[in-house]
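Excluded from the complex is one protein chain; the other protein chains are retained at their positions.
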Amino acid sequence: MITMSIDEKLSLNTYKVYKENHIIVDKEKCITCIDKPCIYCCPTNTYSWENDDLIISFEGCVECGTCEIVCPYKKIRLTYPPLGHGIIYRYG
Amino acid sequence: MSKAGLKIIVCIKQVPAVQDIKIDPITHTLIRESMPSMLNPWDEIGVEEGIRLREKYGGEVTVITMGPMQAKEAILRCLAMGADRGIIISDKALAGSDTIATAYALYMQIKKMEYDLIICGKISTDSETGHIGPHLAELLNIPQICYVKKVDLDIEKRRIIAHKEADGGIEIVEAPLPALMTTTIGLNEPRLPTLKGIISSKRKEVKVVTAKDLGGSLSNYGLRGSPTFVDEVFEPPSRKPEMIFQGDPKEAVEKIVQVLLNKKLISSRS
Partner (left out) sequence: MQKEKFDAIVVGAGPAGTTSALIMAKAGLSVALLERGDYPGAKNMYGGAIYRWPLELIVPDFAEKAPIERRIVDHRFMILSKSSGFNFSFKNLSFAQPPYNAFTTLRAKFDLWYAKLAEEAGALLATSVSVTDLIWDGKKIVGVRAGKGSENELYGNIVIAADGANSKLAIQAGLRHPLRPEEVALGVKEILELDRKIIESRFNLGENEGVAIQALGVTHGMMGGGFIYTNKNSLSIGLVVLLEHLIKSKIRPYDLLDEFKRHPLIEPLIEGGEPKEYSAHLVPESGYYGIPKLYTDGLMVVGDAASLTSSIYQEGVNMAIESGIYAAKAAIKAKELGDYSSNTLSYYEKLLKSSYVMKELYQLKDLPKIFRDNPRLFSIYPDLINYVMKELFSMDGELRRVKSKKIIKMIRQRVGFSKLLLDLIKARKIFSY
């Protein structure tokens, strides 16, 4: 299998998922944000836009920080899942 | 009860942290290589309850596990939560133990110790047998109360009063100490270790106990002491979805409800 969907890629990974979302987004600007780079720049497809709302599927996040930097309004804050939760790379 | 206060022992187990557990088709054992692990959630509840009782009545909490040295991480997690010391029973001679051999090894260690209360998790998430607690209580010849949802102690009378899950309700049970109880979900919400807790866990004592230290005949330990054998292990075939409902979530839900109604799997008693 040479190429895979992003969901298949993420399913390879090991996560200890924490119960709470570690990505804090102030969504006030999202509706007027034309490009929404968080959606297409995120390497884990964490963000999607449904019914005029930014949906955050934080379970597959690898905590890279891209979203924080590409958000034109700087409204995304990536905190880290506590106590070793989140992505656990076995290769890296 | 000794003057130093309550002596609580919590038995814990390290379990795989991932859902998609892989099984070796030849040896029928879990493929554990590079699998992240965690403290069994029911045992975590047990550690929390032990710490709460200590905070209330004074004393100390000792956590015990049996497993490969890697299981020390699970002990450290308990110490970070606030347990006082850890014991890890680890020896190649103990590999392949079933629940009988495991309970026996725990018994051989615990019978040498002082204790007022032993806490075990109801089950572990990897094997889900629930044997260890009851078996250990029988070996130690002490009362056991399983599936405890709420617990308190009467220090004066040296008694445990527990609310336990029973078919169709809750039973309130009393027993003299020392006793053994197993936890269930709802007993408490385990605390997260703090930074100070994690730092101090690295300095607390973790004693390593070998099969020789346990004493007794080696034939009672490990594979030789385990009458259980695994005849066959198989991964259940993943079931194909019968129907897929796509499109607008609201409409899809309505369709699902209609299908379930038609199959008389639900009724519309609105």
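We call the chains A and B, going by the order they appear; numbering starts again at 1 in every chain.
Just so we're on the same page, contacts are C-beta pairs under 8 Å (C-beta built on N, C-alpha and C of every residue); 3 or more make two chains touch, one makes a residue touch a chain.
Worth saying up front: this structure is predicted, and the values here are computed from it rather than measured.
Asks: For subunit A, enumerate the residues touching the unshown chain of the complex.
Replies: Missing-chain contacts on subunit A: residues 1-4, 6, 8-10, 12-13, 16, 35, 37, 40-41, 43-45, 62-66, 68-70, 74, 78-84, 86-92.
Asks: What does the interface between subunit B and the hidden chain look like in terms of residue numbers?
Replies: Here the touching residues of subunit B are 36, 192-199, 202-203.
Assume only the chains that are shown with their structure count from here on.
Asks: Distance from the CA centroid of subunit A to that of subunit B, rounded to the nearest Å?
Replies: 33
Asks: For subunit B, which residues are in contact with subunit A within the complex?
Replies: Result: residues 17-18, 34-36, 38, 192-193 of subunit B touch subunit A.
Asks: Along subunit A, where are the residues that touch subunit B in the complex?
Replies: The touching residues are 14, 16, 82-83, 88, 90.
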